[in-house]
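To keep things clear, I will list the structure first and then write my remarks on it.
What you see is the complex with one protein chain gone and the rest in place.
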Amino acid sequence: MSRVSAFLFRRRGGKGWHWTDVVTFGWLFFGVIVMFGPALWLIMSSFKSPAQLAEFPPTALPYESRTVVVEGYDKPLPLFIVTDEAGTRTLAEVRRVGTTAQMVDPANSGEIQRVNIANRVPDRQVGFAWDNYVQPFLAFDFMLYLKNSVFVTVVATLITLLTNSMAAFALSKYEFRGRNAVMLTVLATLMIPLSVILVPLYSIISAVGLFNSLWGVILPTVATPTGIFLLRQYMLTIPDELLEAARMDHASEWQIYWRIVLPLTAPALAVLGIFSVVWRWNDFLWPLIVLSRKEVYTLQVGLNTYAGELNVQWHFILAMTVVTMIPVVIVFLFLQRFITTGIAGSGLK
Amino acid sequence: MIPTMKRTMTALAALGFGMMTSAAWAGDVRVMWYSDGVEGEVIADLLNRFMEQNPDINVILDNVAYKVVQEQLQIQLEAGTGPDIARVTNLKALASHWLDLTPHLQDPAYWEANFGDYADWMREDGSTAINGFLTQLTLTGGFANKTLFEQAGVAIPGDDATWDDWIAAASEVQASQQTAAAFAIDRSGHRISGPNASYGANYIGPDRAPLPVDAGTKAFAEKLVAWTNDGKMLKDTWVSASGSTYRAAADDFINAAIPFYYSGSWQVANLSTKIGDGFDWVATGSPCGTAGCSGLGGGAGLVAIKYTQNPEDVAKVMEYLGSAAVVKEFSERTLFLPAHKGVASAGGLAWASEDPNVGPALDKFVEASGDIVPAAAALPAWKWGSAYYGALANRISQVMAGELTLDDAYARIDADVAEAVAAAGGN
Amino acid sequence: MGQISLKGIKKSFGAVDVLKGIDLEVGDGELVVFVGPSGCGKSTLLRMIAGLDQPTAGTIAINGTDVTPRSAADRGLAMVFQSYALYPHMSVRQNMAFGLQNTRMARAEIDARIADAARLLEIEPLLERRPGQLSGGQRQRVAIGRAIVRRPTAFLLDEPLSNLDAELRVSMRAELSALHARLGATMVHVTHDQVEAMTMADRIVVLRAGRIEQVDTPLNLYNRPANLFVAGFIGAPGMNMFGATMARGVARLEGGPEIDLGGLPLPPSGAVTLGIRPQHLLLSEGVEADLTAKVDLIEALGSETVVHATLNEGAKLLAVLPGQPALARGDVVGFDVDPAMVHAFGADGVRLAGF
Partner (left out) sequence: MPASMPMWPRPWLPPAETEGIVAQLKQMAGAVVTAPLGWAARAIDPPLRLWQRLTGTGGMAAFFLLPNMAIFGVFVLLPLVINFAYSMTTGGALFLSDREYVGAAQYAQLLDCDDYTDPSTCAQDQFWTALANTALFVVLQVSLLIVTATITALILNRELRARSFWRAVFFFPVLLSPVVVGLIWRWILQRDGLLNAMIIPMGLDPVNWLIERNWAFAAAIGVTIWAHLGFYALILLAGLQAIPKDLYEAAEMDGTKPGRVFWRITLPLLMPNLLVVIVLALIRAVQVFDEAFVLTGGGPGTATLFLTQYIYEVGFASLLKNPGLAAAASILMGAVLVVLTLIQLAISRRNEKKGKLK
C-alpha cells in the first residue's frame, strides 16, 4: 500500500514541496474518496441482506450472523455476545419473547438462560449475501436481458456512428443550399430533453408499430445532435486537400467518406462510440416506456421489475446494478486513453 | 371507429417493419404483472400449473415495474394495445378499457357471488360487467413496535384509542427510547383518506363529482401538520418529495426509528422478512377519530383488457386464477388478504410464514375491515379517487415543508382536483 | 499524349474576379511553369485544369476533348499538392495503390507499377511506412510517386517544393527536372519562386492579377521581358529601374545624369523606364563613368559582390560585380552601362519596340 502511494504521490520534479503540491494531492485524495467512495459503498452494499440494508448506522462491510448447531435444536441457532452482570459470553438464542431472549450456552445446551435483549449484540462476521446475485440469475432471465441490452447498445452505436458521421461529412465538407438551416436545427435540438417529448414520441412509436420492439428503443436515440456536432467539428480540421487528392485519385465521394474521412475521424468516432455505449447501456426511462414484454426487456428495465408499488427489493436491484456496471467499466478501461485524444481533437479546443 | 383505424394503421406499420415487433399469436395470453414481494414467483407457479392443464394456451407473464402499470399502461391502452390481462391498482379510472368477461365465463354467478362486492371498483359507473377480480384486498392500518413500547413501559393503546391517544403514547416511547420520531404515515393521499373519513370527511358529492375539502379532512390534516412541526411525525417521508410521488416509511419502522407506523396490510410480508427476529410488532387497526375508526380498503385487481385477440383464452385464465383453491393458495403464500368471499368467510387460511407476528397481524386486519365507515368504503369505487389522493399528498406535504399555509393548501387541493377533472374531459 | 488547351478561362468568387480570361496551350511533353506573386490566380488556374474548381467561363480541353464539365476523377490527370496531401492513415504503398484500386486495376499490375515508381524515386525501403514517419523530402517523393503510378495524361504540381528547406529544394528541383526528362510527360508546375521557374521550365507563364503577362522560354523571359512586371519579377536580384525622360536622343534620368545611349532605338522624346540588371553594371575604369554612386553596403559572396549604392540624385542602385573588387562603404564609384543590355519600357510599361 505504501509502495503504491509512494508511486502515486512521488513528484516528477523531485524538488521540495510547494504549496501547489499540497493542494494537488489534497484535491486528488479528496477526489478518490468522493468519486470512488460511493461506488465502493454501492458494491459493498450489494452484498448485504435486506435487513442489513435497512440498518442504521450502516456498516462498511456486509455481515452475517454466526450460527451454531446446538444439540436438541433442529435448526442452527444465531449466536449473540451477551454482556451483563455475569460477565461477557457467547450464547445461542433459542427464541425471543418481548424484551427477554431465551438463550443457551452452545457447550451446555440443557440450561435455558433469560437475557434482556438490551444486553446482547449479535455475533457477526463478514459475510457476503451472494444470494443477491444468484437469485436474480435464476429467477430473472438475465441472459435474455443481457442479449437485448447488448443488441440495443451495439446496433444503436453502429447506426449512430454511421449516420452521424455521414451527416457530419456532408455538413463539414460540402457547400449546399440549406446547410446552415440544417446545422441550426441540429444545434437547436441539442438541448431538447427526452422527458419533454415523451408523450408525442410515444404516440409516434406506437403509430409506426415499434412499441415493444427493440427498434423502438434504438431509433429515437441514434440521430443524436451531439454526435453530429462533435464529428463535424472534428472533420472541419481535416484539410480539404486530402479530399481533393482522393478526387484526383479517381475516388468517388462515397469512397472519400469511407476510406479517407472516416478513418481519419477515428479519435472522434472513438469518443462518440464510448459515449454512445455508455448512454445506450444506461438508458432507462425510454426503454421502460417502450418495452413492457419480457422478451424485449433490457437489463435496466428488467432490473426495475424489482420496484413494486409498495416495496422495492433493494438487495436485488443493488446486486444487478453492480452487474450491469461491469461492461461499461470494461469498455472504459479499454478505451479510456482515446477519450482525451478524441476530445482534444474534436474541435472542442 | 377511430380506434379500429388506428389499429389498422399500427398493423400496416408493423408489416412495414417486418419481424421487428413480436405480434401476439393466437393462443397467447399476456399477463402484465408487478410485484411487491414474492407474488411474482407465486403467480408464475400457478400459471405454469395452468399451462400444464391447458397445453393449447400459452400464458406469458411479463413482470414489470409498478411504474409501468401506473404510468405507461394507460398510454398503451389509449393506443389500443397492451397486454391481455393486467394487475392494476388504478382500476376505476381506466375502467373503460377493461373487457366484460360475462359472455365468456362458464359461471358468471360464481363471480358475482364471490367477487361481486368489489366489482364496482373496476367497472364504469352503472355497468354490470365482470372485468376481473381483486388479487388481494388491502386495508390501511397501523403497526406498533411492541418491543419499543415494552422497553419504554408504555401500554399499547386499545382498540378504541383515538389518533391523539396513539400519538401521545408513541411520543412517550419516542421520548423514552430516543427514536427519530413517534410515528410515520406513508406519503400518499390514499393512506390518509381512511383517517380523514374517521374524522367525518367525505370527498364524493351527490352527483359523484368531487366535493371541496371538508371539515373532516381539515381536522386530520391540521393534526398531521402539527405533529410534523413538533417532530412527532417523521418529517422525511412526506417532505422528501414533491408532487404526488409515493414514499413509504416501512424502512424506518423496520429500523425501529419509529414505534408506530400507519401503512397497510400489504406490509405484513415485508415487515416479517425484514424485521425477522429484530423486535416484536403488532398490527393495530386504524386509530379512531370523531366519526369512527376507519381504514381505507383497496387492492390490486387482475383485469382482462378489451383489446385482446382471444377473449376465450383470457376468460379461461381468469377463471382458473379466480377459482377458490387458487385464490386460497395465492393468499396463503403471499400473505395477502383474499378478496374472495367464499375463501374469506371459510377462514382457516394456512399462512405460509413461521413468523409468530404474521398470523395475528393478518387476523387483526380482517377484524379491522369491519370498522370501515361508509365514506371510506365508497372511495375505491370512485373514479376521481386518484386525483383527490394526488392533490392531498402534493399540497399537504408543501404545508409540512413550510411552503404553504393550510388554508392555501385547501384552496390548491380544490383547484388541482377541478383541473384534473377538467383535463380528463370532465366526464 | 498530353495536350492541354485553355480558352477564355474566367473565374469569379462572388464579386472578385480571380481570373480574367486565360488562353493557353500546353504542348505534349512540355513542362510549363505558372509563376507569379501570391494571389495572381496561378493555383486557381491549376485547380481548374485539375477539375477541382469549375471555371466561371471558358473551356478546358485535354487532347482536343472538352473536359470542362468532367469531374476531377474523370480527367485522367494527377496532382501533387503543396502539403502533399498524403493519406495519413495509409502506408506509402497504400497511398500509391489507392488511386489505382479506384480504377479497379488488377492487383498484379498495381504492384508492378508501385515497384517501378518506388525504384525510380528510391523510396523502396519506405513502402510500408506511414507518412507521419517520413521526412519532408521523403513525403515529397511519395507524393510524386503517387502521381507517377497513375500514368496520367499530365502531372499538375502545386508548389510541391515550397515546404522543403532550401538545400533540399535545390536537389528536388533537379530531380524533378530529371524525372520530367525521363518520363517525357506533360507537367504543369505552379510556383511563386522565379528561380524554380527558370531552372525547370520549358516555358514559363507569368501571371499577375488574373492575367497572363508573358509566356515564353526562361531565357527569352530574362532577355526580353515583355513588360515592367515581368522584367522586375524574373531575375535575381531584381532589375534596376530608372525613370527617364528622352530629349534629343539622350536619356535624362530623373533629376540626374544624362546617359548617352546612342544607337539604341529610343523614341526621340517622352517618358520611358530604363531597366538594367545588376549583373550588367560594370565598374568604370575611366573617369567618364555613365553613373556615379556612393556605396552604402557591400555583400561579399566570394564569387561575386553585391553592391548597394545611391546615385547622386538619390536613386538606389544595385550592382552584382564579379570577383572581389576592393570597395568600401562610402566610396564613390562609377558604373558603365552596356547599351546592349539596357531594357526600355514605355509609359504604359510595355517593352519598347526594337528592344
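Chains here go by letter, A, B and C, matching the order in which they are written, and residues are numbered from 1 within each.
Note that in this section a residue touches a chain if its C-beta (ideal position, glycine included) is under 8 Å from a C-beta of that chain, and two chains touch if they have at least 3 such contacts.
Note that the structure is a prediction, hence the values are computed from the model and not measured.
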- Message: Using the document's definition of touch, tell me which of B:Asp160, B:Asp230 or B:Glu403 contacts the absent chain.
- Response: B:Glu403
- Message: Just to verify: which one of B:Val239, B:Ala344 or B:Ile413 makes contact with the chain not shown?
- Response: B:Val239
- Item | Interface with the unshown chain - residue positions in subunit B | 2, 6, 70-71, 74-75, 78-79, 90, 93, 180, 235-236, 239-245, 247, 252, 255, 257, 386-387, 390, 397-398, 400-404, 408, 412, 415, 419-420, 422-425
- Task: Touching the hidden chain in the full complex, which residues of subunit A are there? Just list them.
- Result: 7-13, 20, 23-24, 27-28, 31-32, 34-36, 38-39, 41-42, 45, 56-58, 162-164, 166-167, 169-171, 174, 176, 179, 182, 184-193, 195-204, 206, 208, 219-220, 222-223, 225, 228, 233, 236, 238-239, 241-242, 252-255, 257-258, 263-264, 266-267, 270, 278, 281-285, 300, 321, 325, 328-329, 332, 334, 336-341, 343-345, 348-349
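What we mean here is this: only the chains that are shown with their structure count from here on.
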- Message: Per-chain Cα mean versus the mean over all protein Cα atoms: which chain has them closest together?
- Response: A
- Message: As a test of understanding: of all chains, whose mean C-alpha position lies farthest from that of subunit B?
- Response: C
- dist(centroid_CA(subunit A), centroid_CA(subunit C)) in Å evaluates to 64
- Query: What is the distance, in whole Å, between the centres of subunit B and subunit C, each centre taken as the mean of its C-alpha atoms?
  - Reply: 91
- So which stretches of subunit C touch two or more other chains? none
- Query: Residue numbers in subunit B touching 2 or more other chains?
  - Reply: none
- Sites on subunit A touched by subunit C in the complex: 239, 241-242, 244-252, 255, 259-260, 263-264, 266
- Query: For subunit C, which residues count as touching subunit A in their complex?
  - Reply: 47, 50-52, 71-74, 77-79, 81-83, 85-89, 98-99, 102-103, 146, 150
- Item | Sites on subunit B touched by subunit A in the complex | 6, 9-14, 16-17, 20-22, 30, 32, 34-37, 40-41, 60-73, 75-76, 79, 81, 83, 89, 146-147, 150-151, 246, 248, 250-251, 254-255, 257, 264, 266-267, 270, 273-278, 280, 300
